[in-house]
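Here's the structure we're looking at; comments come further down.
One protein chain omitted, others in place.
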């Protein structure tokens, strides 16, 4: 299932990336190409949006439609493009800082909208591109050049945040575990509604706490009998993270709910907006109302 | 306990308010004055910050120190003032839109900081000042001048949001129930850490769904045996809101955790920053480092 | 014919808006020209609000403070406004407010409403009385009531209309206008209608007075048109949504007021470097910060000319009246797509809320020019490059997803033709040139300001946007006094059209800028762009639109 098909992934090759050797982003990029190929998607059918950061450079390095916008603003353009053309398969690839720091408000409200996108957070628990300040997911005590006495804020729990905000698919996986990563990426893309995937991604330069080894030691699978439709159970599992039990991974939560588009009959049943004919005369009837 | 002491509340009187007759804000304003008086606080000891909106006008109408800032930006000035002068008792009085719409990111991150403030959300489930558009807490189906087919987004659940984000006191009360309101306001102010109080506040003009009567019919007390230190139990209770069981009220969650200031020894143990002597010569040792 | 000037005053929530609407509608449908403007406070109930309606058989383009008739819904209205009455002016009010005397139509309005059984019908009673007072068509009044009220309150208001009509006597003998069909529309509605005519199918915005009514107008048309309106979580989201939609190929637009615009400026720069069409409406109100939310000002011009860090090409259009608002919106959409730039439409509260009677918009004058490129999907050799270098700097634009095998990649970093990040100086320079030289193309299409007045003016009044009507009326008044005055009122404002400006500033002895701001923002721009120094300034920044008479007084006093 996760066998790499070289013919299919090649179509997604783009310019050479500028990430550090060993960076967890390499694994995510490769897995994303593989997942898209396995799903039989073609570059022009996909739109990837992102903000700014190391993770957010992903659209630069994969040949699909891409909107590499502003720091923290990966989501609103995704929503706009989704409304304009519901046929585009939309992914978001952005960092933990981009998503939950500068972009926190957009994450919250687009999850509430349950828009049909797959959002991959490359969660290196640090601001990589700006050289190692704390991100919302950095653990307490982690010393950085700004948090000189260690982080004191409660860690933002991406899983719990997403479940409470309204995401309908919420999972965690690991950039160092391709066997786990590719199926989750595929499931997220196939899910109808907001899919948030928290991908643990070692930053080999600026995060010396959460290394490959640390993740290997601390990650563990959700139990077989975990019920992903049970919100409270999903949250309990999510909190194991901050209770110091380690880092659970897998699909925490998945429910079917009407998506944003589902709830706007015109968009749901009609042609994509982008395909509608534009004609000034369509406004004629509205002029009459002012007479 | 909730007997109004006219001598004490008078000191908080300010200019005449411009709210509509019958507006739920009147009850909150009166209760706030009463709570402050009962706590023996004086106007100069208190700082109230707010953003913009009907609720956010509260600092205009109560005589304390006040920072009536920008829409959505009630919290960052509160944090700044708190760091500058930990002796100020800080309250935030702002609307549901101000807090969770424009200001969502600040709510999230200041809860993570567990700053020692009491945050009163005047939750009329609507944008009052701008004449009735949906706020993040407006219920699905509610028709407004913008949401012409009814709200489709998942309601933001202030209680669940606050618990997950890191607030350490999370309660709901009702502006029409002074007996419930005043003690909760007092408890929030007395709590050490981030206290979020979701105050249901009828907007008699623009919210014809969630009226006084509707609240009276739908509000119910948390059970006597509710354990406010149990996060999962608190969340289960919080979700009853969107499960259509009605609107539970009371203290959902309260735990003791080190506050922001507690975790910065210099601030915790030292004088307030504002009282430190400023002297350029203090920089002398740093100049040496560049020689 | 004389211009009649009505003032309807009361407190928020008394139903004044409906009363004003009904009066405007009957005047419009009778064939009068009218201009009405609103003065309201930032509150929902109480306070003191008023609407002024000026009408005539000739066009009216400004409000005036010389009132012929006050319709007072409360005592305060009488107190505040009585002194503005002209000789022979009158007050229409309930008998409890004023009793019968010369110049007072003291009527049992409240009693009438009690008879109907609903105090809220007071305003319809006043409307009935007004219809009789001005000898207007009762049947027409009935139609209007039938349009406005629905359900059980309709019958009540029908009754109220009759009661009101019957309690008054006919008093004013107006010249009857020719029956002509005009629209009664305000600036925001005209922008909204322009968006619909211009093919906007996505409007993303966050509520902010006085721009909100563009959003609510468009939202109300979601059922009957192609448009989708989405309320954003904040203004940063709003403009970024719109950019995403524009990227994906629809015509998209956002609107806000100054504070919201302030939050959008980073993304304005994104639109510039990503070369994404964008139309943003800023309906100005007095700043700074929250300022005076429900009042008017023109103080965001300087800001908007250079808003956003770094340098991008942009176009700024100020709209001067509802007609302008409509056609300029449709034009802005075309320009944004043709040049792949942000276009900012500047309006203000005065224009936003002022109802005016104008010629019905001519949709045959509206075109939708998408300037999209075609790309042969079978040409597998060719690779689509979003930022292909071309002679004029404009790269062919295709819609993502529509050409098999080709992708559209946009980037907020400096990039190469394919959109990918670059670091080298050479590409940077070429890309800056590519983008910035669009300004030269824009200079070729800017529309000169309107000149109004005598051919060789001694005094030139220079203004922009919504003061057009006020300035033109002042020009007429001054010229009728024997002065030689002209007004030059800018619509297109950046790039600044300079031809007429240089021509008339060359002729006039005294050049005066008339602006609703403190610093004389147009005058600064003119000096920066042309070196022309303005001699005198009429600057108003109290949140109220300038009156023609204020301009006249200034000129009388200061220009000798």
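For the reader, a short list of remarks on this structure follows.
As written, the chains take the letters A, B and C, and residue 1 is the first residue of each chain.
What we mean here is this: a contact is a pair of C-beta atoms (placed from the backbone, for glycine too) under 8 Å apart; a residue touches a chain by one contact, two chains touch by 3 or more.
Just so you know, these numbers come straight off a predicted model, no measurement behind them.
Within the full complex, the chain left out of the display is in contact with A, B, C. For the chain missing from the display, the contacting residue among B:33, B:57, B:119 or B:186 is B:57, taking the whole complex into account.
Among C:57, C:154, C:292 or C:454, only C:292 touches the chain that is left out of the view.
What chain C contributes to its contact with the hidden chain is residues 41-42, 47, 236, 257-259, 261-263, 265-266, 269-270, 272-274, 282, 284, 286-293, 295, 297, 299-300, 302-303, 305-312, 411-414, 421, 423, 425-426, 428-429, 432, 436, 517-519, 524-525, 527-528, 531, 533, 541-544.
Residues 18-21, 52, 54, 70-72, 101-102, 104, 127-131, 133-134, 136, 145-149, 205-206 of chain A touch the missing chain (whole complex, contact as defined above).
Within chain B, the residues in touch with the undisplayed chain are 14-15, 18, 42-45, 47, 49, 52, 57, 59-60, 63-70, 73, 75-85, 87-88, 105-106, 108-109, 264, 266-267, 273-274, 276, 278-287, 290-291.
We take it that only the chains that are shown with their structure count from here on.
As a whole-number value, the distance joining the C-alpha centres of chain B and chain C reads 37 Å. The distance from the centre of chain A to the centre of chain B, with each centre set as the mean of the Cα atoms, comes to 31 Å.
With centres taken as mean Cα positions, chain C sits 41 Å from chain A.
Residue numbers of chain A whose C-beta contacts span two or more other chains: 105, 108-109, 264. Across the assembly, chain C contributes 222, 233-234 as residues in contact with two or more other chains.
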